[in-house]
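Below is one structure, written out as structure tokens, with a few remarks after it.
One chain of protein is taken out of this complex; the other chains stay put.
Coming up: chain A.
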Amino acid sequence: MILVHFIYLCTPLYCILYHMPNVSKKNPRIKCARLISFRLHSTMNKGGARRYENNRTYAHPLPLIFLDSSSNRTRSILGLLGLSRSQVNNPHCEGYYDASTRSVWVVTQRDSEILWRRGFFGKGNLSRSEPSWFVRQIQDRQSRKVTSNTSNFSCQEMTSEEIREKRRVERKQFKLDRAAAIAKVAAEAETIFETEGRVVVPALFGPEIPSGATWKPKAAEIEPSLDPKLSNAENETAVENEEGGEEPLEDMEHLQLTLSEAFFLAWNLDCLTILDPETDEPLSLPDIWNTFQHAHLAFPIPSFPASELQFDNPFLVHYAVYHHYRSLGWVVKNGLKFCVDYLLYKRGPVFTHAEFAIVVCPVYEDPQDQEISNTNLQNASPFTWSWLSTINRANSQVMKTLILAYVTIPARQRLSRQTLNSPACFAHYSVREVIVRRFIPARMRD
């Protein structure tokens, strides 16, 4: 009797094969296999589980959800007639306009979560992306109470900040190892010269020296608690000290939306209400339109008398670019870390790295307008080759493609001032992209 016993031990998929005892000699093939999956997907490893979770959490690309409770058949029949019974589920989020930081603050947990999870709008002001400060503080406190072994890798997933810290520690170790290897090679070259008189040029790379591709981090460093009694005693005193001075933790973080993001949500999707912090009253769209532009003129104190709004207001120029890419489906985030204006993500920062880095280059349709303008728009004048080279180099290192987004600012002569009273003026702005890639003739022939 051949017993074939097959068990896959990868979560979450289990595969159990049934064996047929006496039949096996005649029919050695396994009779049947039953796949029992605990989750309704076919990926078999931890990366797959996380992808599945992400696909579930970040399933909606925008805060508005379309719900259609009718059956598939009804939907297809109505669809043929061009009709639909979907209803729009609008979360109606709220935020406060803050003039000093030139942004909109979303202070409630519910709204922050919705805006981040449905479209990656905003950024936690104490975190690198999603507001996670409160969670990190709690984990910190817990890890100080528990023994050092279990630390932050306990039952919870690591926040992106913790992953970043881990990565930085590993990178530092790699650099130390590499420096040590280079020093060792140099020392060997010295001794060879002294003993044999032969000159060996010490290499900076090669088989002996770890590189990014070959270096591996050492297996998880568990802090040695050699004497369990000793470490317990230490922990007890630590716990006593903490509990003595432990204050209840208040969440000091909020989700911060840029004016472009806030205007996009308020004007296009109508899912954000922007409140005046002094009066708690919602601002009307014309108010928002004017306030956001004035915020960029005399920052942060509005000038008296209010200066006239012009076509080259930085809010208009940047919003044109933001809207252009958002409406094409890209997730647009701030690009300060890479010396650019925006980063484009295909689905979101949680899924893949940004592939494109955008620099906004405003162009005046009428050069006269630029001369008489008070606003000093960045990158509106011809840029130096060194600037372009620097930004291109910085972004190539992180494997992003640099895009120059040229925004045409309409001429004052051609349009009346009335056009500026509403977002209808955006019809006169255009965005054109130019992709920059460094060309190295010697290397790029193959």
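Everything that follows uses one rule, which is that a residue touches a chain if its C-beta (ideal position, glycine included) is under 8 Å from a C-beta of that chain, and two chains touch if they have at least 3 such contacts; residues count from 1.
Quick note on the criterion: contacts and distances are computed from a predicted model.
Colleague: Tell me the UniProt name of the left-out chain, picking from "DNA replication complex GINS protein PSF3", "NADH-ubiquinone oxidoreductase chain 2", "tRNA intron endonuclease" or "Bacterial surface antigen (D15) domain-containing protein".
Modeller: "tRNA intron endonuclease"
Colleague: Taking the full complex into account, find the residue in A:172, A:353, A:393 or A:417 that is in contact with the omitted chain.
Modeller: Residue touching the chain left out of view: A:172.
Colleague: Going by the contact rule already stated, which one of A:74, A:87 or A:101 would touch the omitted chain in the full complex?
Modeller: Only one of A:74, A:87 or A:101 touches the chain omitted from view, namely A:101.
Colleague: Of A:115, A:181 or A:257, which one is in contact with the hidden chain?
Modeller: Only one of A:115, A:181 or A:257 touches the chain omitted from view, namely A:257.
Colleague: Touch as defined at the start, partner being the missing chain; which of A:337, A:414 or A:432 qualifies?
Modeller: Answering carefully, the residue with contact to the hidden chain is A:337.
Colleague: Could you pull out which residues of chain A are in touch with the chain that's been left out?
Modeller: 96, 98, 100-103, 105, 122-127, 133, 172, 175-176, 179, 250, 252-253, 256-259, 261, 277, 299-301, 333-334, 336-337
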